[in-house]
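The structure's right below; bear with me while I get my questions together.
Apart from one protein chain that is not included, each protein chain of the complex appears where it belongs.
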Amino acid sequence: MEVQTEVIVTRRKGKNIIKFWHNYRQSLYGLIGFVILLLFIVVAVFAPIISPYDPHAMKGEVLLSPSISHPMGTDHLGRDVFSRIVYGTRVSLSVGFIAAGLSAIIGIFIGSFSGYYGGIVDEIVDKIVDTFLMIPAFFLILIIVAIFGNSIFYIMLVIGLTTWPQNARLMRAQALSLRERTFIMVARATGESSIRILFTHIIPNGVYPVLANTALQMGGAILTEAALSFLGLGDPNLVSWGKMIYQARPYMTFAWWTVVFPGIFIVLAVVSFSFIGDGLQYAFNPKLSVKQKEVSA
Amino acid sequence: MSGFIRFIIRRTISIVPMVLLIVLINFFIIHLAPGNPAQIISGLEQPSREVIKALEHRYGLDKPLVVQLGIYFKNALKGDLGYSYIYSEPVIDLIKERIGATLLLTLTSAILAFVSGTFLAAWSSRYKKGILDSILSILSYVLYAMPSFWLALILILIFSSNLRWFPTAGMFNVRLSLHGFARFGDILYHLFLPVLTLTLIQIPVYFRVTRSSIFQVSRDEYILTMTAAGLERKKIFNKYVLKNAILPSVTIFGLTLGYAITGAALVEIVFAWPGMGRLMLDAVFKRDYNLLLGIYFVLAVCICIAILLTDIFYAILDPRIRYK
Amino acid sequence: MERILEAKRLKKYYPIRKIGRRSYVKAVDNISFSVEKGEILGILGESGCGKTTLGRVITRLETENGGDIFFLGNNISGINYRKMKNFRQKMQVIFQNPYDSFDPRMTIIKSLETPMKLLNIGQSKKNRIEIIRDAMEKAKLTPAYDYLERYPHELSGGQLQRISMLRSMLLKPSFLVADECVSMLDASVRAEVLNMLLQFRSELETSILFITHDISVAKYMCDRIMVIYAGKVMEIADAKELISNPMHPYTKALISYSPTISPQKERERFTIAGEVVTPIDPPPGCRFASRCPFAKGICRTEEPEMKEISPGHFVACHLID
Partner (left out) sequence: MLNMPFMRLKKVDISYKLENASVKAVRSFSCDIEKGDIVGIVGESGSGKSTLALGIMRLLPPNALLSAEIMSFDGKNILNLNQDELRRIRWKEISIVFQKAMNALSPVHKIFTQMYDVITAHSSDIPKGRAYKMLTELFGKINLPSKVLNMYPHELSGGMMQRVMIAMSLIHNPKMIIFDEVTTALDVITQGQLLDEIKRLVKEFGLTAIIITHDIGVVNEVCNKVAVMYAGELLEYGRVKDVIFSPLHPYTKALVKSHPDLRIGNELIKGIPGSLPDLTYPSKGCIFYPRCDVRLDLCKDVKPKISVLGDHIVKCHRIQG
């Protein structure tokens, strides 16, 4: 009998994933974003194979306009713009994933603890989150990077450490409303411990908006890194899209391609993450409460 | 009405801990930064022993950390933000000179974005699921994803370098010394591209929030009541849907200002706009921490005030808020 | 008779923040009662009268501000979470909203099995599943696996509420709080749930605190009924006695306004005006005075004492001697 239940549970879990995908597909944007992101991942992983030239090699002629041998032209040092963009994908994607991932983890924990336990700790967390949300995080990131150094790990870490309040606020709101839900009361009344409730009920049920927001934050992190690089604060050892724009700016008026192409890729990457956020919202939109609505209607 | 005044007082008080928190962040950054805090505050590369002594005394740097924090608070709230190392001037004076230009840019674009974003949302919601709606929606994603500095560069490329319609840089023409109305016009002329850039990148936020809010409000029960009562559709939309649907965008107006001011700083650098962005860039390059922290503090306080004002405006629009 | 639960002068105040002075909603104010073994005590009142708060304080989901609760001879007021664990199995609760009583991400079997596991019922998972299946079949939720493998949103409200009752009953509690457990259900399913509750009572001799706003349901279910208004007890009596011989003006109004399907249509209404008041910093005197058609001077200055007017029938009203 035990076996039978187990089988059933796993079967249902598989079904959930299918259902998730079914819902996700409802969003055309989500689908497009997913495809673009897949392409970007492929480009990032296979950068050495895809790029026709060494991104650092200053072999070609200076400021060549786009042609067959240099599809996106060359920059002021004769480096192939396309190859540099391909390598830049690595930086942007890793900044997006790691910074936003960190931000999500911190946000989920702080938000769910503070929302579920409430009390004075919650009030303090709420004030801190409010403050962080109002004040432009970018300036804080800028200051910290300017003072403490600008390696890519530092940049990711700082972005993660300064953007969690958004996630914390979403998670806190979820925890606050879940706390009043009947099944949480039931769990308390049947003696489940607070930690257990937090990890088996609150976080699994409330994490969805945070995940959708994380997709958006991945795009945000890419933009932040680009802006830092544009200010000359990017990692000096890496090729990044923002840095390409920064370096090409003086030559912009007679070599538009050096500025335009990297920018287009930034936009494309950020848009794909926004699209995915859109798709996730469809997928997570809990239709579980449909019946409840029918009753109250 | 006393409820309203009480609300304003309560909101004003609630700003205080935020300002304190910002000061706290600044304080910790100064102390965690490499180098001697006294040196940072002095704004000198190698301040003399006397200067350090004097600063240590003035800012209580020889006292325990808690006392230092207290002194730092007192100074910051008085507007004493230390000296700038590159300009050898009090940070607060440098900021005072430039904050006007930045606020002009930020507020103009924020208000324009609010108005046009809301208008576009109202307009496109009439053609729900049509082509126009789809185009606007995709456009909103793209604009949202656009780095402000890159959009600024592209606009310069098109409108200044190629078409030569607008100037590439500055706030006014330094070669002409215009006065009165002509000067005002000149500033507007210079303002156009930077404001356009900033407005464009902010429109998506308002557009999307208002659009989904119109969609939601249209399904609210009171709209059904009004329809049942035989009100004309146009009147229902213009009076009842819009006023209710605009509330979320008013809320985010304050919260978006932080985003706007970030964009503004970057755009200022591209357009050589004589605001805080330029100052910030200099500070970054020459590692003028004091100036950086000062800028951060002042901007944060400005945003807090702006949010307070939007909250009050919101309370005027929504009668429910005062009693919460 | 064995006394299962006794509440003495229970209080629960909620602070309201205002600039200047602190106000309190006195949701439960000095309420005392007791429940005997196998008895169903009805707590009857309108929205906001404090009946749900009372249920939550008793089940330790909220902490009281004063008073004592004796459960199976132990004082459980102010008891900490760890110690309460020993009583969890003995005291269960069923809530109003069946759709929300189950974690939407868990199958029914998981929701049923978890509390049993936590409270050490059944030797193994297999054993527990067998117990659950048997209980399901006894409650005519058959075939059991048809329900157990499902997610809550795939079941109807009536089914969920019956499973929710089953979940509590599997723990064999000696005391059950049923908080408006049928108010969200349709008439045709409501009867099934009520009858199931009655059946449990007779099988397990479980005492039930039956919280409801519906006097007709209270009459059907309860042995005794306690009427509360704005956080205070107005009247308490044997169910039949209370309905046939209500003494308190509020009880009279409740009975008079309750819709009925009896043919004698033209009854005389015992009319009262106004709406339910929230007890925020309530003035002295009887809480019902502001709406009572017979209120005298004393009703607004002095709080009425509980008086026993016939054996087991208590009323808090100045007008009754």
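Letters A, B and C mark the chains in the order given here, with residues in each chain numbered from 1 onward.
Just so we're on the same page, a residue touches a chain if its C-beta (ideal position, glycine included) is under 8 Å from a C-beta of that chain, and two chains touch if they have at least 3 such contacts.
Quick caveat: nothing in here was measured; it's all calculated off a predicted structure.
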Out of C:Q159, C:S174 or C:S207, which residue would touch the omitted chain in the full complex?
C:Q159
Touching residue (missing chain; options B:L24, B:A54, B:L69 or B:L231)
B:L231
Since one chain isn't shown, list which residues of subunit B touch it in the complete complex.
220-222, 224-232, 235, 239-240, 243-244, 247, 317-320, 323
Applying the definition given at the start, please give the residues of subunit C touching the unseen chain.
46-47, 140, 156, 158-159, 186-195, 213-217, 219-220, 240, 243, 253-265, 269, 271-273, 275-276
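By definition in this document, only the chains that are shown with their structure count from here on.
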Most remote chain w.r.t. Subunit A, using mean C-alpha positions, is C
Between what two chains do the most C-beta pairs come into contact?
A-B
Quick check: how many Å separate the C-alpha centres of subunit A and subunit C?
48
Roughly how far is subunit A from subunit B, centre to centre by C-alpha average, rounded to an integer in Å?
24
Taking each chain's mean CA coordinate, subunit B and subunit C are separated, in whole Å, by 53
Subunit C touches which residues of subunit A in the complex?
1-2, 4-5, 8-9, 12, 181-183, 185-192, 194, 200-201, 204-205, 286-292, 295
Can you check the complex and tell me which residues of subunit A touch subunit B?
29, 127-128, 130-131, 133-140, 142-144, 146-148, 219, 223, 226-227, 230-233, 242, 245, 249, 252-253, 256, 259-260, 263, 266-271, 274-275
Enumerate the contact residues on subunit B facing subunit A in the complex.
17-18, 21-22, 25, 29, 33-34, 141-142, 144-150, 153-154, 156-157, 161, 254-255, 258-259, 261-262, 265-266, 269, 280-281, 283-285, 287, 289, 292-293, 295-296, 299-300, 303-304, 307
